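Supplied in structure tokens, the structure appears directly below.
Rather than the whole complex, this shows some of its chains in their spots.
Labels run A and B following the written order; every chain starts at residue 1.
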Amino acid sequence: LQITVKELAAKLEARFEGDGGFIIRGIGALDQVSSDQVIYASGRKNFLRAVEGGCGVIITRKAFKETGKALILTDDPRGGYIFCLGFFAEKPVFQAGSSAAVVDPEAEVASDAVILPGAVVDRGVVIGSGVVIYPGVYIGRDVKIGAETVIHANCVIGYNTEIGSRVLIHGGVVIGADGFGFFEDSEGRQQKIPQIGNICIKDDVEIGANCTIDRATAGSTVVGEGTKIDNLVQIAHNVKIGKNNIIVAQTGIGGSVVIGDNCVIGGQVGIADHCVIGDRVFIGSQSGIQPKVLDSGTSHFGSPSRPLSEMKRIIAATHKLPGFMEKFQD
Amino acid sequence: LQITVKELAAKLEARFEGDGGFIIRGIGALDQVSSDQVIYASGRKNFLRAVEGGCGVIITRKAFKETGKALILTDDPRGGYIFCLGFFAEKPVFQAGSSAAVVDPEAEVASDAVILPGAVVDRGVVIGSGVVIYPGVYIGRDVKIGAETVIHANCVIGYNTEIGSRVLIHGGVVIGADGFGFFEDSEGRQQKIPQIGNICIKDDVEIGANCTIDRATAGSTVVGEGTKIDNLVQIAHNVKIGKNNIIVAQTGIGGSVVIGDNCVIGGQVGIADHCVIGDRVFIGSQSGIQPKVLDSGTSHFGSPSRPLSEMKRIIAATHKLPGFMEKFQD
């Protein structure tokens, strides 16, 4: 794959300076770039780092310095860079079919779907057009998978799960383990509460590697359209997550939690059972949300959490506390 | 599957009101119920939500309102609901055998055990009666698995592991990775301490999806009878966990920790190496337990943790700290 500076500028509807015939053969990162690669600079500092790093071409707002390098000039350098990432992305090509997989005769698989070696598809499963199932994936009985969804290697999709279209599930994800529900009997033993619900993953969801999403006790655990989930996130039974949320790695969401739309939830956050979280809520990393309602548009931080601005004042105060106490102990 | 109101009331040894012939075809959740489903209400508020949600039948202590719906009246509505969950649970039926799995000729597999396609069973393994091994599971050499145990897809059970009867292991669990033990040599390199012990999982344990339980350096890592472990929990080498504990998701238990019986350990808790925890200990979510003894019957919270009631006072005080300091800065 390659593209000239002139061609790339045209694609981005941008101007260019320097050698329009310069051939770009790949994408660099600020700390790792070679002389045939393009990079973007969001400002002067990164522009200078890019030049120093020896890149071939810089997508930038302007020339922060004379460099002799070809430049692509645009008001949205990051957007230009994202375009380039897409341009240079290798699109794996598969032959449709499932010749080295184990597919139950009662499963219904679209003729252009790809089921790679070692995958196991149970009875009653319906797999839509253009779906790719990587090796080692197990699809339990009666699972429905929408068009263009990709499930990476060694995922487990439990029975009755419903997955929408264009969903991207990374390796090792387990969807459909039992919800964690027990009651203590009179002899102090934990007795299992049967978990007979399912999981609905809506269109355009992305789920990171080794996440776990439990089936509902009854009803459904739901992940809404366009929500993006990072690696190693835990989603408990009967959780309802809305649309277009960002949930960063290693966060845990307790049973029956309700989350609205367009929230940003940081990494390693814990949300206790039955919390109700509105739209556009921001939760800082490592926060612990205890049973309560978080109103739409609010920000929260800390364990246990408080509104973000209040928690910042609390933290600043605790940092001054040793000195403050000393003064009073005189 | 279906049951009438009258039949269900009889099973629960409960009274009913309304149409005893009404046919129940499933279980609802408070936020997701249809007109042929049963639901339970723990009190007035949930009773009204259930009615509003359009359920068919309510299991309840009493009619909190005239509804025209069939009611099942019992002092233990939740118990009735749990009975219904069991009644409506689909029990997967498998054909015994292992025709599409890879089973070493030196493994000993009960004739009624089920080993599903793509599972790999190594030499010296002993698999008891009624065991179900899902696709993609790897059972290492000399592993012993007791009767009626179920191991879900893509688990890894390392060599020499001993698993009891009626154990339920969800997908993606890794039992038997090496304990995390190294020493720094004179050149600053980390040298591995061989990890040659094993893991014993006792009867009636449940282990959540993508958990990791490491083998002991020497001796055994032990999870005691009836202990229930949620998803993504880490249990390090040489840990000894007693009976009937509840360990919530994403908790990490450090090397050589000892835990008694009937404890409740919240989510995302960290327990440092060598802690000793008694019976009936409660640890709040996200707590960090540092090396020490926690006496039986005590409760703990915070990172680093303190006794629960003390930590609540500390947290309340820190929340008032900014205002407190301001007063003194006048």
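One rule holds for everything that comes next: a contact is a pair of C-beta atoms (placed from the backbone, for glycine too) under 8 Å apart; a residue touches a chain by one contact, two chains touch by 3 or more.
These figures come from a predicted structure and were not determined experimentally.
Colleague: In this structure file, how many copies does the full complex comprise, given 2 in place?
Modeller: In total, this homomeric complex is made of 3 copies.
We take it that only the chains that are shown with their structure count from here on.
Colleague: If I superpose the C-alpha trace of chain A onto chain B, what rotation angle comes out, expressed in steps of 5 degrees from 0 to 180?
Modeller: It is a rotation of 120 degrees, to the nearest 5.
Colleague: Using the average of all C-alpha atoms in each chain as its centre, how far is it in Å between chain A and chain B?
Modeller: The computed centroid separation for chain A versus chain B comes out at 26 Å.
Colleague: Would you pull the chain A residues touching chain B in the complex into a rising list?
Modeller: 102, 118, 120, 136, 138, 140-141, 154-156, 158-159, 172, 174, 176-178, 180, 182-184, 188-190, 192-197, 210, 212, 214, 216-220, 232, 234, 236, 238, 240, 250, 252, 254, 268, 270, 272, 286, 288, 303-304, 306, 310, 313-314, 316-318, 320-321, 324
Colleague: Would you tell me which residues of chain B are touching chain A in their complex?
Modeller: Touch list, chain B to chain A: 26-29, 31-33, 78, 82, 85-86, 88-90, 92, 100, 116-118, 134-136, 152-154, 168, 170-172, 204, 206, 208-210, 226-228, 230-232, 244, 246, 248-250, 261-262, 267-268, 285-286, 303, 315, 318-319, 321-322, 325, 328.
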